[in-house]
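Remarks on the structure that follows.
For this view, one protein chain was removed and the others were kept in their places.
For subunit A:
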Amino acid sequence: MRVMAQICMVMNLDKCIGCHTCSVTCKQTWTSRPGVEYVWFNNVETRPGQGYPRRYEDQERWRGGWKLTARGRLVPKAGGRMRRLASIFANPLLPNIRDYYEPWTYDYNALFDTPAGDDFPVAAPRSLISGERMDNITWSANWDDNLGGMPQHEGDDVVLQRIQDKVRMELEQTFMFYLPRICEHCINPSCVASCPSGALYKRVEDGIVLVDQDRCRGWRMCVTGCPYKKMYFNHRTGKAEKCTFCFPRIEVGQPTVCSETCVGRLRYIGVLLYDADRAPAAAATPREQDLYPAQLDLFLNPHDPDVRRAAEAAGIPHDWIQAARRSPVYDLIATYGVALPLHPEYRTLPMVWYVPPLSPVVEAITASGHDGEDYRNLFGAIDTLRIPVSYLAELFTAGDPAPVELALRRLAAMRSHRRRINLGEPVDPEIAASVGFDVEKLDAMFRLLSLAKYEERYVIPTAAAGDVRSLEETALSGCSLDYEGGPGMGGTESSGPFGEASGRPAPQAVETFHVLRQRQTSESAADTSGHEGRINLLNWDGRGLPEGLFPYRAKGGARGGQVDRGEDLGAEPGEISERGERGES
């Protein structure tokens, strides 16, 4: 047994209202730069729907993830090492920008520059890829939001095609939910396996999958390798980029930006311990429907003293083991068994799991005039509403309805049980027993899913104590990818001598960083001069006289800068009065 720890996430889909706040804040943080205009590390899809990029789940087309060979060996579905290198000059499995969407901006200047006339000026859309005017915007990352264009596009949902149900139009009225997606930070990541440069790696300490921007050579195989299409190609820097699980935040114990800003509070972050030795065998489980139980079996019970001892021996820090014991993610996945992995059939052992949505079922019963919160009605509906269950099963369990039904039944039982308490009716232990729980366990699950506070939803140990000094500074000085032209929030104008974003990175937060460091490590006042004449007042500690903070004072004269400025101002009233005269006339 080789114990490894990973930070992972569970999302409760029942609570997602599809507001896209997570997507927007993530984009603001990570991908609001040229080259990644089309990239959403976090996106929210309406289901049924095509997703982003369009039909990414069609692995017969994109060939992401892993496949089992006839001899039971795991190889990337797009082909092994030789095949990957053979297609390095042109990769037919690489999505085109139009499979995502053509990013655009608007000609805002037209609103200001157009001469006065009878018609209102219009800010026409302009492509950010070709710079040309676009006649029509025809697609985006969530164009089919809320089933938009559904009659036209319903046949394009890969999952729906697989369940081949005839009752599709009914489904439009009864069954819709949102699926927020980030990188899965898989245990068996096929993007890492596809990277010819070895630039992609899984971090030992917390399992986060990252791209080494200095080693990435833009061979673009990772985009093909990832079945979730959560690897992106920055078309200006020519490097791969992906969701970082906001590692600079995680390292200091803060949740990811998408979690922090989630208005529905539906995300949970915690530590999972797993047995890395058994991971390859689990990923190579022959039957696709057995992949979910196989992965579940990898997770180690942090309450087991043997596991804790093994984790300690494997060098996992003590506070990580403690965090694993309080992990909301472990509880939702293993203790309550209500969270399921997304597309386990890709064999990547994904580590962002989902609590399937019960609300569509409740709504369907209520709409038909029955009591939507009675557990017997709910149980019956879960059995008979075959479409939602088989759809969810295609998403979460490779088509096996049993785990989905069990999860939905537990959610239904919780709902009925809590309603009785709410209405002052006596507690019925039969409800909990019907899903294999006792009343305490059902109440604990209710607490975690409904009331859990910030500290309970996000149990994130900081990085190892020995690293704390450096991590403090990481958090204070911004993200380590944060430099001009780099993958962080860099400037847009700079272009190095060898094309876009070449040259030594010049940290944008450099003044903050240096001033803080100097103040922390020296006994004299922070020298804020020399930073291109700019002063960051947030950093200025009042000591010293930074250049540029006060107006220039002329040498040798009694009249200082203030007076000079007064004279300058003196010229202005004339202008103002001139305008005033015009106004009066």
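The definition used in the following text is that a residue touches a chain if its C-beta (ideal position, glycine included) is under 8 Å from a C-beta of that chain, and two chains touch if they have at least 3 such contacts; residues count from 1.
Just so it is clear, contacts and distances are computed from a predicted model.
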Pick from "Tyrosinase", "ABC transporter domain-containing protein", "Respiratory nitrate reductase subunit gamma" or "Lipoprotein chaperone" the UniProt protein name of the chain that isn't shown here.
"Respiratory nitrate reductase subunit gamma"
Of the residues A:Arg63, A:His153, A:Arg236 or A:Arg278, which one touches the chain left out of the display?
A:Arg236
From A:Gly72, A:Pro92, A:Pro305 or A:Gly369, residue that would touch the chain that is not displayed
A:Pro92
Hidden-chain contact residue, picked from the options A:Gly149, A:Pro196, A:Gly253 or A:Pro293
A:Pro196
Even though one chain is hidden, which residues of subunit A still touch it in the full complex?
76, 81-82, 84-85, 88-92, 94-97, 127, 129-132, 188-189, 192-193, 195-198, 200-205, 212-220, 233, 235-239, 463, 465-467, 469-470, 473, 486, 495-505, 517, 520-521
